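What follows is a set of notes on a single structure, which appears directly below.
One protein chain is absent from this view; the other protein chains keep their places.
Up next is chain A:
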Amino acid sequence: MKLHEKILTHFLSCTSPVDKEGYLYKKKERNATYHRRWFVLKANLLFYQERPADRHLLGVIVLEGCTVQMLDSDGFFPFALQFGSGLKTYRFAAGDAQTQGRWVKALFLASHCYLSNLVRDLGRQYEEAKQQQDSTNSCSSFKSLSSPTNSLLVPALLPLSLVREGRSFSASDALPPPSMPTKMAAKKSPKKWPRRNAHVTPLNGPAPLYGEWPLVGSDPLVEFSKLHDFYGQEVQKAREEWLRSRQTEREQREKALIDLG
């Protein structure tokens, strides 16, 4: 299979963030010797070369479908990336425990899968937080939403000192598939919900996929401020509607007063 290398090397050298870099020892599969290499972790890709200044890349490891294993050894700080059965295990060693711990953590968090689950979870928390704010603003009397959702992302990493017995971590283990909290919507009285626009993100669903984001295809950075404004507008509209309804109520009440003057 052809991996279009130029695309990868371009990605490596472009301005998107480097998530971690540094020297590590990498075990050569054939002769079981360790060689010092310069590693650069970017998104879900682990690049390696001989030295930081080198233009020539030795290789890249795509970090999907692997577990990160912290291994224990005296005076030696190994760890491994293990892909499934029949697939490779990459072995590394750091110079000290702190470096070892940091790399293990960084690699664990690196997968697209992990980030995707995290974004979905935060998206849900965001919608809940907005709802809470809306309900506070409109002074509704219904109960606030049930206690915060149990985090769907079990804290996957124990304090590193507890982790030294060959434990392995897999992003897929740590993140149980998010369940749709559809029951939450049922708790609120439908009358008190602002009328929902078909194009607005469903409040209790996972991060919207195709067709649900109000803005598609534009520059992501611009998109976020637009998204923010978009949702802000909705809150603003709800507020105005409520103020208007209060005003009408007040006027009606005043009309009903008998003029004794």
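Miscellaneous remarks
Assume a residue touches a chain if its C-beta (ideal position, glycine included) is under 8 Å from a C-beta of that chain, and two chains touch if they have at least 3 such contacts; residues count from 1.
We adopt the following convention: contacts and distances are computed from a predicted model.
Per its UniProt entry, the chain excluded from the display bears the name "Pleckstrin homology domain-containing family J member 1", taken from "Aspartate aminotransferase", "Pleckstrin homology domain-containing family J member 1", "Mediator of RNA polymerase II transcription subunit 4" or "Transport inhibitor response 1-like protein".
For the chain left out of this panel, the touching residue among A:Glu5, A:Asp72 or A:Glu241 is A:Glu5.
Within the whole complex, the absent chain has one touching residue among A:Cys66, A:Ala80 or A:Val104, and that is A:Cys66. Where chain A meets the missing chain, the touching residues are 1-11, 14-25, 36, 43-45, 57-62, 64-66, 83-84, 86-88, 90, 94-96, 98-99, 102, 105-106, 109-113, 115-116, 118-119, 122-123, 125-126, 129-130, 132-133, 151, 153, 155-157, 207, 209-211, 213, 216-217, 220-221, 224, 227-228.
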